[in-house]
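Only a single protein chain was left out; the remaining protein chains are all shown in position.
What follows is chain A.
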Amino acid sequence: MSYLVCVLLFGLMVGSVGVASNPSPYFAAMGLVMVSGVGCGVLICFGGSFLPLVFFLIYLGGMMVVFAFSAALSAEPYPYGWGNRSVKMYVAAYVLGVGCAWKVLLGKWSGFWGGILDESGELLVLRGDMMGVAAMHDVGGWMLVLGGLGLLLTLFVVLELVRGVSRGGLRTV
């Protein structure tokens, strides 16, 4: 089981490097899909089942789809993949960074704290991740409202920044 977690975390690193190395957004989105899928796998290995479900539905099924549509609106003829020279330099730099972190932290990391998701030792009906979401809506209700307000503001800001047919960011709207 821990081997599976290691493989999934390795996939997380690969996907993160693929996103952070600055290719064209289409390829970066694929990296994000990989990262989220594999991250959800890690969560499932630790017993949380609700959060990966929400993640797949809302993040991949909602936000990533919208992102893919808007990236298609601003398509370019020669996108940078991971074979491109500048992207490869970034990949090399990030892999070097991960290697250094591995060397520094190998054996010194004090282990996971799995208290929320699994390692209380008992079999519970109310899992940690579901109770966390419930608490966020209950005790943290006003923070959710403020977060929603911030996101609504982001929508207005982005719409204002990209409008204007010939001088905006998106040439078709």
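Here, a residue touches a chain if its C-beta (ideal position, glycine included) is under 8 Å from a C-beta of that chain, and two chains touch if they have at least 3 such contacts; residues count from 1.
Just so it is clear, contacts and distances are computed from a predicted model.
Hidden chain, UniProt protein name from the list "Integrator complex subunit 11", "NADH-ubiquinone oxidoreductase chain 2", "Electron transfer flavoprotein subunit beta" or "Large ribosomal subunit protein mL46": "NADH-ubiquinone oxidoreductase chain 2".
Here one chain is not drawn; of A:Cys6, A:Met63, A:Ala101 or A:Leu146, the residue touching it is A:Leu146.
Residues of chain A that touch the chain left out of the display are 143, 146-147, 149-150, 153-154, 156-157, 160-161, 164, 167-168.
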